[in-house]
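Okay, structure first, notes after.
One chain of protein is taken out of this complex; the other chains stay put.
And now, chain A:
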Amino acid sequence: MTERVPVLRIGDVLLVSIQVDLEDQTVLNLQEDLAEQIVSRAARGVVIDITAVEIVDSFVGRMLATIASISRLLDAETVVVGMRPAVAITLVELGLSLGGVRTALDLEKGLALLRRAAADTDRR
């Protein structure tokens, strides 16, 4: 039985905090869980907190980019928060710059970014 990462909801934002060393299957489950919950809970934003994550390899990096793309199709914005400096250095050297993924330094800044994005959309 593969573990599942809990998905929390604050207002119209889904929050995922990754606290364990992720197995590939857990990563794939998370992708599906998030897609389903964005729709069922009518979420406008997703925050993925990787403060506790020591290693982001190409598989996890691709998962972050894929979740960002899926949520965009479902009318939600994704922000990855809390990336460690060593992880950022390693990802770039690995060749993954995660171009399409929005990031913020911490949860508070991530939520603020989503609020601004929502306000911009509402004005249009």
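Here is the rule we go by: a contact is a pair of C-beta atoms (placed from the backbone, for glycine too) under 8 Å apart; a residue touches a chain by one contact, two chains touch by 3 or more; residues count from 1.
FYI, contacts and distances are computed from a predicted model.
Peer 1: Name the absent chain by its UniProt protein name; which of "Xylose import ATP-binding protein XylG", "Cytochrome C nitrite reductase", "NADH-quinone oxidoreductase subunit L" or "Anti-sigma regulatory factor" is it?
Peer 2: "Anti-sigma regulatory factor"
Peer 1: Touching the absent chain in the whole complex: find that residue among A:Val7, A:Leu34, A:Val56 or A:Val79.
Peer 2: Among A:Val7, A:Leu34, A:Val56 or A:Val79, only A:Val56 touches the chain that is not shown.
Peer 1: Which residue numbers on chain A touch the omitted chain?
Peer 2: Interface with the chain not displayed, on the chain A side: 21-25, 54-59, 62, 84-87, 89-90, 93-96.
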